[in-house]
Structure formats: C-alpha cells, structure tokens
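The other protein chains are all here in position, but one chain of the complex has been omitted.
Showing chain A:
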Amino acid sequence: MKLKMILCSLICMTLLSGCFNYQDIDRAIFSTAMIIDVNEDKNVVLYSEVFHTYRSKENNSETGTRLIFSSTGKTLFEAVRNQNKTASNKINFEQNKVIIFTKRAAEYGIDHFIDFLNRDQELLLRQYILLFEGDPKELIQLTIKQEEYLGLYLYDLVRNEIVSKFYDIFQVYEYLNNRYIGNSIEVMGILKIKEEALEDDVSIEGAGILKDGKMIEKMEPEDANIYNGMMGQGTTRLIILPHPTIQGKNITLEVLNSKIQSSVTYNEDKITLEKDFKSRISFAESEDTIDLDSPEILKKIKKVAEEQTEKRYQEFFEKYKEKGLDIFRIQEMLSRKYPNLEIKNPIEITELKISVEAYIEGSSDVQELKR
C-alpha cells in the first residue's frame, strides 16, 4: 500500500509537473482591464489597468495601488511581454474582467488579437468584450468615483440588471463561438465617455457591427435597443406613447420581458422570417391622470403599443435589409433548417412577418417581493 501511494504520488508529480506554477498571491500584479488599440503603423498599443501591492514607507503599512501600464508591440503577445519588462512582478491576467477594443482596433480587425486571448492560459474565456469610441488614454485615466478600478466598474456595469437587459455584452467564449456560426456578423456594445455627465463617467451607448471581425458600421443607441428587443437579448425597453385621452401628454410603458419565437421558411427564392413577440408590459408613467380601469383605454393603449412596436421593428429590418447586413442571424437559422441550401446573403431576399401581442399590467401589480 505504502509503495503504491508513493508511486502514485511520484507519477502524478511527474505527469503534472507542468502545473507547478507556484506563485504567492502578493508576488503578482493583477490586471483588471485591458485596452487594445492600434497605432498608425498598425502596431498594437496595449493599456493595462493593474492592481499592485507593496509596503508603504509613508505609513509603514501594506497597501495596494492602481497602476497603468502601456506598451506597444507588433503583436498583442509582444505588447504583453513588453509590459512585463517594466513590471516588478509578472502581470497576471486571471483577474482581468474586461477587454476593450478601441474603434480603431476594431476597424483594423479584432481577429488579429483574438487568438492570444483564446490561447493564453491566464486569460479567461469569461471576460467581457467591449468596443470603445474615443481616446483610450482618456478612458484608462478616467477617475470614476463609483469604483477605483475601471475593470471592476465595467464588470459591475455590464452585469447591472438594466444594462444587461438593454444590451447584449459578449464574453470571449461567446465571440469565439459566434464567429464560426452563420455569416459572422456580430453586434457589440460600444463604450463611451459621457460628456454631459457632471463627473467622469462611462456608459454603453449603441453598438458596433462587426463583419469577419472588423467593425464596419456603428449602430445608434436607439437602434441598438430595437435590435436587442428584436433578437430577444434585451428584454427591457421603453415605449413612449401619446396619452390616450389628453392631447400633448405622454404615457410610458416598460417592456418587462418578451417571449420571442423566430422561424424561417424558404420558398421559391424567397425567405420569410417570422417573429412572434409576446411581451409583458408594465404601465410605468403617465404625464396626466389616466383611468386604467377603463377597458377601452387599456385596449387603445395595447393597440397603439403593438402597432408602434411592429412598425419600428419592420422599419429597422428594412433599414438593414437595404444595407445587406444580416444582423438578424437569418443565415444561421437557414443553415440549421436547410443544411444543403446555399444562399450568399439571404437577408436580401427575406421578408419579415411580425406579430406582436402585448399584455399590459398595472403598475400596482407585485413584480418584486422587496417592494
């Protein structure tokens, strides 16, 4: 038995020797966010926000501080290596929460960098990917009062219930999967520094459309909201309608969640994309008094909400049909249903059939038990 145990331990230690990477927690510098940019020479410019511990001589106590590293390299791997050349301990990416591509890097093509993000053992596949429009130096040096670390702030932001319902934020593994499915068009959230804010702040405003890993177009925030509503990714949406009885006043409805059934049919060189929406809508606000007990008023609101939703979705679809951008994953649905059918850009011959059914709930209905 003893011999078996010793042999077993020795075999494991020999076979798993690659795992021997003992490193004390305080002997590492932890990256929380990476910003990837490219310069005019198409070299990678990498900015890393890191957490570093040290013993302060000022107050004779242990402390941690936020540092920013920047480096350039011909490839992302070289840029990371160059960053480590100036670090007192090795930069560890296991706590990296967000990878941000600048608009310039996204236009150059994020597929140039994705292999390293996938291959490196420290970089986890559950990191979030965001695009950024603006100066990366300004972003990394931003002082956000809600959270000292940009990476941790963005990590919380994308998991915020409201934000996550409005936008679909990709994680690395999702992007790696999706780029091999359908026509490899992705819609990714764009981060922007809020200029009108009283204090430094960032928010996700709109989205970028990427084809084959390259950003080809920007989608405005309103369109991004409609897109997410149509694709079932963002279930929260506001519908602002004119007051049914008082002119010049508005009412606001909040789409709590939508059940979407999508199907695609191919018939004689024509594709029909059918989308059935069943939305649970809460009455959120009225600018003037409204009688919600009146069945006629409720019926009217329901009708207008359904018509407006249908119209907006239809217009949005037509807009991208004209551009020939299959952001609705028609190719993917078609390939699943008709594996042998080969159509180059199916959105060009696709008609959208929408049916919207709204269930309006009163604002007094219990939606959360904490209230």
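Just so we're on the same page, a residue touches a chain if its C-beta (ideal position, glycine included) is under 8 Å from a C-beta of that chain, and two chains touch if they have at least 3 such contacts; residues count from 1.
In this text, contacts and distances are computed from a predicted model.
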{"item": "Choices \"ATP-binding cassette domain-containing protein\", \"Branched-chain amino acid ABC transporter permease\", \"Nitrile hydratase\" or \"Spore germination protein\" - which one is the UniProt name of the chain not shown", "value": "\"Spore germination protein\""}
{"item": "Identified contact with the non-displayed chain, of A:Asp24, A:Asp41 or A:Glu161", "value": "A:Asp24"}
{"item": "Which residue of A:Leu46, A:Leu117, A:Leu131 or A:Leu152 touches the chain not shown here", "value": "A:Leu152"}
{"item": "Positions on chain A where the hidden chain makes contact", "value": "1, 5, 8-9, 12-13, 16, 19-26, 28, 30, 32, 51, 53-55, 62-64, 92, 94-95, 97, 122, 124, 152, 155"}
